[in-house]
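Working notes, beginning with the structure itself.
With one protein chain held back, the other chains of the complex are shown just where they sit.
Take a look at chain A:
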Amino acid sequence: MANYYDIDDVLAEEEILPAVFQQAADGVGLLDSSDDTNKVGAGSKVELPFWLARDLHLRGVVSIDVPPYFKKISRTRKEIGADAAHVDLRSRCQYFYELGLKIAPLVGDKTIGPFLLVAFQTRYKEVLVKAHTAASAVAPKHLTLLTNEETKLYEAGQSSTAAFKKWRMGGPRLQKATVLGRKRKPIE
């Protein structure tokens, strides 16, 4: 589904998740730096990036826990329920939606899907208004709250509106092609 070369997809999988080892494992002491034995005992809690946690989870080595902001009872959920548009999701997780989509089938939490959708629905309206109207003075403050996906959406709207305004204001109609400006190298 996701594009293999999509950098955002790669980065989204770098997000750290809490996980618990179900089995003891040798030689991976770096994951659990509490002692020098180079072992991870069964039941020890570690933090793993999503890409690693997913594969270990599928092999039954670890069990994944959702990050705090996806928990059923969490501050984030309450805040989203109250006023989604002004929740700072960026500081929680830059790839909030992407990660949510990936993690929901793994942990089997059916409430994550609707939660993501509701969050995006409310925040979408805010982005829509800001992207097409906002003077650039208001924007930066709002921009710091947005996740990666929302920022891109905002920029898509903002840049096309700005380009149209620029065209309407006029300015030089003819532009020099980049190839024409170059100096020719003298032939030796």
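Basically, a residue touches a chain if its C-beta (ideal position, glycine included) is under 8 Å from a C-beta of that chain, and two chains touch if they have at least 3 such contacts; residues count from 1.
Heads up, the rule we're going with is that contacts and distances are computed from a predicted model.
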Fill in the blank from the handout: Given "Proteasome subunit alpha type", "U6 snRNA-associated Sm-like protein LSm5", "DNA replication complex GINS protein PSF2" or "EF-hand domain-containing protein", the protein name in the UniProt record of the chain not shown would be "DNA replication complex GINS protein PSF2"
Handout entry: Contact partner of the left-out chain, one of A:Val10, A:Leu58 or A:Val129
Key = A:Val129
Completion exercise
Touching the unshown chain, chain A contributes residues 97, 101, 104-105, 110, 112-114, 116-117, 120-122, 124-125, 128-129, 131-133, 149, 152-153, 156-157, 159-161, 163-164, 166-168, 170, 173, 175, 177-178
